[in-house]
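Excluded from the complex is one protein chain; the other protein chains are retained at their positions.
Letters A and B name the chains as they come in the text, with residue numbers starting at 1 for each one.
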Amino acid sequence: MQGKKIKNGGIESALGHFLKDEQHLVFGFEKGKDNVSHHVFKDSLDHYAPLNPVFSANGALYLRRIFAKGAQIVLMLRPCEIRAYVELVKLTQIEREDVIAVSVDCLGTISSKEKTGNAPTDVDPLREYFKDPEKMRWACRVCRERRGVVGDAGIRIDKNGSLWAIPYTGKGETFLSLLEGDAEAVPEDMFIVSSGKTEKFQVDMETFSKDFSKCIMCMNCRDMCPVCYCIDCVFKGDEYLPKGDALLNKIFRTGSVDIPQGKELFHLIRMFHVSQTCVGCGACEEACPQGIPLTQYFKGISERLQGMFGYMSGRSFEEPIPYVTFLEEELKDAED
Amino acid sequence: MKTGIFICHCGHNIKHTVDVKKLSEYFRHYPNVVVSEDYVFVCSEPGQDMIRESIEKEGLDRVIIASCTPSLHGEMFKDVLKKSDLNPFLLRRVSIREHCSWIGDDVEKNTEKAKRLILAGLYSAAHYVPLEEKIVDVKKSALIVGGGVSGLSAAVFLSRMGMQVYLVEKEAELGGHVRVLKNIWPSGRDGKDIIDEMVKELEGRRNVELFTSTAISSFEGFFGNYEVTLDTPVGEKKLTAGGVIIAIGFSPFDPGTKPELNYGKDKRIITTLDFERNADALQLPENPRVAILHCIGSRDEQIGKPYCSRVCCVNALRVGDAIKNRYGDSYVESFYMDVRAHPRGGEEYFEDTQEKGVLFTRANVAEIMPMPTGVMIRGEDTLFGETFEREFDLVVLSIGMSPPADSKLIASLFKVTLDKDKFFLEAHIKLRPFDTAVKGIFIAGSCSGPKDVEESINHGRASAVKLFGFLNLGYAYVDPFIAHVDPKRCSGCRMCEQACVAKAIKYDEAQRVVHVEDAACMGCGLCNATCPSSAISLKGYIDCMIDDEISAFLEAI
Partner (left out) sequence: MAEEKIEKNPEIVGFACSYCTFKASEMAGSLRMKYPEGVKLIQVPCSSRVDPAFVIKAIFEGADGVFVAGCHPGDCHFIKGNYYTRRKIAALKEMFDAFSMKDKLRLFWVSAAEARRFVEKVTGMYNEIKEKKNAG
């Protein structure tokens, strides 16, 4: 595979050059006083950080419904964020034309709920810091793809800590052309060689009910989910959670004075809705004020359901989402 | 909301196992219900009047009829509403006969189930809105598939009534199996004469096009305007047909599939059809010994043909009759299970052949073995319980009728259903015996089960009459149950568009939402189930209707 070895400050100078055009933007991470956060760079690339050790939200969330043409945007994000972006492209929620999506090797993240000041931001100290995987969020520890191998191009870290830019699509080639130097063979050995594996998710309804009993139906999990893209959620109406007159009607109709809970229904239906598009980033759990282990459930279910169809969300722009396609000769044992 | 509930006794059919009085009493006090009555036959004239009066007097805006299954009397009950100026789509049918009173015997349990089913109808109907039936033009032309006696008789009728007829036959010659039959019982006419008469009439008409050696390469569109592509010897031909009659006949059972019969290995073992084709050419000794075997390829569970082919007993009698007429001193023995001489006069014909000297032996034949001196039949006489071995000069196998060889192909082309024996299935065995489940597509002749010549002609004509009634109107109503997009809720993810089989969903680049092309929508509801926010919904089957039906079955009442 061909790619370019990135010189010290190479990304910054390339993207800085790119931003000279008024219509050009870079979406990535900015180093703040004591934290790193998502940032849209316009005009200059000051305080740019390629890596962000703290996870607060999935950046693809901010990209939903980008349709305007003309503004060229380079995304410099984590693989989980680029994967969510790819799914959103397939769902026509983003116009791909003016976006170059670059996935950057992710060494792991800690939760924004923890003391974030302790985590280093540079490549080498970060590698050292996350040598102990227990320090990472669970979602990162068992992440299916922390390598920058998705999207239009990737930034990979080799064994010596040097960065490499590798194109995957025509747009990736465009990105590569921004960088100085000539393309050369990329080393086979990278720092992150494989990704985490989770055991086949298995739970029972009692545990599920117990885990979700704390849910207050704030629906933050839905709102912060990068692939929960509906502009009008089915749970907004009265169908699943009768309120007001609908609640009174139900009471008079059924004679039952219990207030319908609906939260288990909400989570299970949402789980099915995102089952093929969930990237397992854990943004839902990050957003949950009640500390429900949402990632386990959503990631666990989606990996099982994607596995049935040999699908992996965000892996490719071409693979259709399994529920809108089929093979005539498949699932022969689906019938009971 | 003012709902009227009408619960039918169906004579004894429902009342017998469902407490209809208790039900009507129960719903009378239900919120939103202003009329709740039970009646002996809601479909009768007084029953319909009762509904009309209630609509007019009480100002009903929902009508629930709990009776037989919704596929019966559908149009009739819709008309009742129409006559009272109530939109017919505010009617809800609840099946408490086929799905309740007939499937269980316990009155208490059945009544409870019927209550839940009616409740589901009540909840669901609460979400109903008036819908407009669309009217489509119906092309006054018919496609008839199969040029056998049944298809031809349908073509004759339709052409006489002035309809454009396209008749397609895959063979080079019209007439099918009947063409080779001679001296057809009971009229004594030759099949060729019957066929020639019909073909001559058709050839003389300007509104008939006959296609032989032709296959159907594609079939698309909707009733009233089916788009058909034919693959004819002179090239492709496209045409539009308002309706279709499928009359592709049968395949004679192939006795070669039963090795113990040794059919095809010895020219002294023939079928009734072989006998018909060349009875004159048979070389038999002076006083021939002839065996006739009944039920070959019929009433045989082992080869998956449990049905009676209905025509083969008379065919067997005709062979015996013919032999006896030609060779007075012949020995003719028929081996049978039962003699089922179905048609009118069949029993008398059976007696005649017995009087002429044909012997009838109730037997299970185990094996037919060709020998140098004759053909040996080994079997068991099931009346005397004895085994026997007898030698004959000729063995005639009375073969049954198998479903047409290409029944699966034709069924999938026209999207109609086959029954378990692979014959074409009618929409209802008694009430809609010529219709398929697909509107505008009818079936005729032995492709829907074994029939003799007379029955096939009648069946063809009857289907033609049904189709004529449908075509002659010149227009038809289309169910308004199609998909509809709420553009305010549509996220424009295009999942429904990708899944839609009918390609009826189109994306609007400017608005970034999808819309449905009404004429193309088939109304399956796949889009509705694919859309995570149900921004696209199938009229008549929207989420809240189904959700509430579920609740009606399960909630505490």
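Definition applied: a residue touches a chain if its C-beta (ideal position, glycine included) is under 8 Å from a C-beta of that chain, and two chains touch if they have at least 3 such contacts.
Nothing here was measured: the structure is a model prediction, and the numbers come from that model.
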Practice problem: Sort through B:Y331, B:F481 or B:Y507 and give me the one touching the missing partner chain. | Solution: B:F481
Practice problem: Please pick, from B:E25, B:E56, B:D105 or B:E227, the residue that touches the omitted chain in the full complex. | Solution: B:D105
Quiz item: In the complete assembly, which of B:A120, B:V339 or B:I505 touches the absent chain?
Solution: B:A120
Exercise. Among A:A68, A:V193, A:V257 or A:A334, choose the residue that contacts the chain missing from this document, as touch is defined above.
Key: A:A334
Self-check item: Footprint left on subunit B by the chain that the document does not show
Solution: 69-71, 95, 97-100, 102-106, 109-110, 112-113, 116-117, 120, 412, 415, 417-420, 425, 429, 437-438, 481, 499, 501-502, 522-526, 528-530, 534, 538, 541, 543, 546-547, 549-551, 553-555
Quiz item: Which subunit A residues touch the hidden chain?
Solution: 201-205, 208, 234, 240, 264-265, 268-269, 271-272, 275-276, 300-301, 304-305, 308-309, 322-324, 326-328, 330-331, 334-336
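Note that only the chains that are shown with their structure count from here on.
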Quiz item: At what distance in angstrom does the C-alpha mean of subunit B lie from that of subunit A?
Solution: 54
Quiz item: Touching subunit B in the complex: which residues of subunit A?
Solution: 67, 91-93, 229-234, 239, 252-256, 273, 320-321, 323-325
Self-check item: subunit B to subunit A touching residues, read off their complex
Solution: 31, 488-495, 498-499, 507, 512, 530, 532-535, 543-544, 547, 551, 555-557
